[in-house]
Each structure stands twice: as C-alpha cells, then as structure tokens.
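All protein chains of the complex are present and in place, except for one that has been dropped.
In this document, chain identifiers A and B correspond to the written order of the chains, with residue numbering beginning at 1 in each.
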Amino acid sequence: MTTAVRTRNTSLVVGAVLVGLVVVTALVSFAWTPHDPLLVDAAVRLRGPGGDYLLGTDKFGRDIASQLMVGARTTLYVGVVAVGIAAVVGTPLGILAGMSRNWLGELVMRVNDLVLAFPALLLAIMFGAVYGASTLTAMIAIGIATVPSFARIARSGTLQVMGTEYVLAARAAGRSRRWIAGRHVLPNISGLLLVQSSVSFAIAVLAEAALSFLGFGTRPPTPSWGRMLQESQELLAVEPRLALVPGAAIAIAVLGFNLLGDGLRDRFDPRLEARR
Amino acid sequence: MSLLEVAGLGVGGAGTPLVEDVSFEIERGERVGLIGASGSGKSLTASALMGLLPEELDARGSARFDGAELIGASERSLSRRRGKDLAMVFQEPMSALNPAMRVGRQVAEAMLLHGTRDRRAARTASVELLDRVRLPEPERIARAYPHQLSGGQRQRVVLAIALANEPALLICDEPTTALDVTVQAQVLELILAGVRDRGTALLFITHDLAVVASVCERVLVLNEGRIVEAGPVRRVLTAPEHEYTRRLLAASEPEATR
Partner (left out) sequence: MISVEGLTRTYRRPRTSLFGARPEVRALRGVSFDIQAGGRFGIVGESGSGKSTLVHLLAALDRPTSGSISFRGRRIDTLPERRLGFLRSELQIVFQDPLGSLDPRMRVRDIIREPLGRAPGGRERVAELLDAVGLPADSGERYPHQFSGGQRQRISIARALAPRPSVLIADEAVSALDVLVRAQILDLLADLVERFDLTLVFVSHDLAVVRRLCDTVAVMRQGEIVELGAVDEVYDDPRHPYTRELIAAAPSLRGALARLEEG
C-alpha cells in the first residue's frame, strides 16, 4: 500500500510547497523587505532586474520584489477572510438543510441556488459601488458568493452521514439533533470542507486579483498582485516583466491551492479511506 | 496435463504475506470449492489467477493455465484470456454490470470483444444466453438496464456474460451471498447446469459449506492464507482431518450444536 499512498500524495506535497512559499513570503514581509515597497523614487524608474533591485522597479521607481512580498499578504488576507465567511455561514446552513428534510431544508437550498446563480464579480462590483471599493468589501463580496458552494458540499456530506447506521443508533439512543450534528456530522464532513476551503481559496485569490485589476478591490497604495497587473498594462509592450511577475505569483498561488485541494480530496476520499 | 496447475502461489504486499504456498490442480470440467472464513485469502487467490490483484499486492509462484503461465504474464495477454478462457462471477452483481448500458448489449459485447462472433450473431446469441439462464422474456430483459432488474436477475445476467464465450474455467466468488435465500438456490442450480453443459471447470469460492457440498466435487480449505485440507467434498465434510475444518463444520450446523 505504501507505493500507492506515495503516488497519491504528489499533488498534496507540491500544493503544500507552493502554498507554503506564498505564506512564508507574506510572513517575511512583515519583518523585512529589500526596499520600502511604497517608496517612489523617480531616479530608479523602470530599472531592469538584477543588482540592487532583484526584480527591477516599476514606473514609479518602486521595488517590485518588495511589492510582491507585501502583496502576498493581501492575497492571503483576502483568501482567509473570504473562505472564513463562506465556511462559517455556509457549513451550518448546509448541515441544517441536510438534516431537516422538510420545507426549511428546501428553502435554504433554493435561496442558495439563487445566490449561486449570481456572478461573484458582479456582486463585488455592486458592493464596491455602494460601499466604496476596498479590500474589505471585496473580501466580503467574495465570501458571500462562496457561501453556496460550502452549503452544497456540507449538505451532500450531511445527507450521506445521516443515512448511516451510526446516526440511526444515536437516534435510537435518544441523542438530540444538535448532538448528532456536532458529534457525528461535522467530524465526518470535515475532510470535505477542508478540500472545499482549499479550492475556494484559489478562486478567492483569483477573484481578488481580478477585482483589484478592475479597480474594485484593494486601493492604492497598498500593494496587491491584481493592482500590479493593472499598473503594468500601459507598459505591456515595452516592459512585459511588469505583468509577468505578478501574473506568475497569482498562478503559483492558485495552482498551489488547487493542487492542495486535489491532494486533500484523494486523502479524504471515503472509498480510499475504506481500503486503508 | 491439468487445466489449471497452481504451485506455490503466494500473495503479499509490503508487509506480511496474505496467501502462502497455495498449490492445487483443476482438471477439465472439474468443480472445485475453495472455502474459508473472511480474511482467509480466498478472494485474493482468485484475483491472483485472474491478474486482478490490487496495485499494491503482488503474486509469486506459478499458475499454469492450459500450459501457459498466468502469474507475471503481461496485462495484454491476460486481458485476451479474461472473459474468454477464464471468466469470473463476483459477489455483487450490480457493480459487475455497467449501469448505463442495456444488459443485452453487455452480453453481446463480451463476445464481440474477443471476436468469437460477429455483430449480428452476437445479438442473437445474447438473447439465447439470457434465455439459457432462465430469465423470463429474454428479448425484453435484453433491452433493460441493470437497475430495472432484481438482484437475482442481475446475477443471471452476469452469469450469462461469464458463459458467453464458453470459457474453460469459471471462477465464482461468493456468487449467491448477496441474494435472497429463495433466489440463491436457483442461481446455484444455473451455475451448476451452465458448467455441466459446457464441460467448463469451476472454482467456487464460498464460506458456506452447504453450498460447497451441493455444487463441488472436490474442496480446498483455506485458513490464514494456507490450504489446510484438501480432498473430495464428501470425505472432507464427513471426516475432516484438520481441526479448522472441524470448527467450520460445527459452526455451519447450528441445529447440531443447539
């Protein structure tokens, strides 16, 4: 069985390494960056990579490497808050819908479908228009838009757990619905939720970048990968490096979280678990 | 030369061996039972012969079928034999059938795959086969999907597929365990008739001694991956030599120990 486990975990390992890279970069940026990421210095505008500036400078003479490092912070911040909102709201709703197979459960799922049908970016743009564009409104909008996917996963997992004989045994022993939800359902769907978190994180990272690119996310001067991309736009033909660097960072983060999700899915696949 | 000659067959993974030093022979047309408790290695032995072991397990030793070595043979040569010379019936008929394909087509497919019949002949033969496993209205059943059939009917379809190419050896792994009591007897009868008519040899895996007694001529008793006793059914079940066989017998006859 050892060899099979090893092949299965490749995506888990690669995903964890990529995600770890982003996390470490963000953490280091609190203590140290090569330069002040916000320092505008006309004397060093559009410097190429190498020398004092590892990845060069942008059109204002700001250090790209430093902006990238601080931008990682924004990315993770958005992901954590958005996924947090989605998990905290969506999971109980999904469990509720899965456990009450009556009008209440139906209602929760129909409202859920309604939110799901609404494009996340449109919601964020609306939020931005009403409450002013900021990292916070972007996070909340992305979080709300992600709630339905958590509710769905939680509901399908709950239905599965509710069909098991151990839940029947708990009911026959007179345990309350709250006990069953807390002691049987939640622990047994936690794997599913973890996978969903990882995949949602990747989507949130991408959404934040898109919003910042459109000007509905992080405001200047706070560094953000999406905004770095936007600012590179006008110089795309002469300085493609300015777009490539944040683009690569976004790709690495998204790929990392997706691989992590895939790896976790394999790990928590109930069929594989049964064989272990 | 026997049809199947198994010598020193072993199955194991990274850790402890699960089947060890299993040797037996099956003559053409002979019906042999393989009995033991769950975890005794019965199903692994069958999987090893079919080349269907899970990835993480390997087989050692030798199993010559019609003179050709099965253990360590390439996937290509094995898949050419599976379903044609060697066929298998599993415990759970639902998972052995493709849920999205009409059953008649699945029976015909078995013949087309090995090129034993052309398309039109395969279609006629598939209805005939469904009739021979005594499915009522075989033309109608042929157009049904697996979920529209009962458990017993599904197992008959699986049997029809297994017998489609007149295999030399049929391996049955607990084929009636998942079925209702009244259906069990009928399916056993069909398996018996199916192999007798065609002169097919049978390796019948079960934990049920009563079933072995009514189906097989010879029996192998497997315990913890080793054959502890072998011989004609009547001798083994009436005058068991091994302690484990005696325990199995005592547990199988509840009325006797009541």
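The working rule: a residue touches a chain if its C-beta (ideal position, glycine included) is under 8 Å from a C-beta of that chain, and two chains touch if they have at least 3 such contacts.
Quick caveat, the model's predicted, so the values are computed rather than measured.
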**Asked** Given the contact definition stated above, which residue among A:117, A:130 or A:173 touches the chain not shown here?
**Response** A:173
**Fill in**
Given B:91, B:126, B:165 or B:184, the residue that touches the chain left out of view is B:184
**Fill in**
Residue list for chain A contacting the dropped chain reads 164-166, 168-175, 183-184, 187-188, 273, 276
**Message:** Need a quick check: the contact residues on chain B for the chain that isn't drawn.
**Reply:** 37-39, 151, 180-182, 184-185, 207-211, 213-214, 233-234, 237-238, 247-258
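To be clear about the criterion, only the chains that are shown with their structure count from here on.
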**Complete:** CA centroids of chain A and chain B: separation to the nearest Å works out as 50
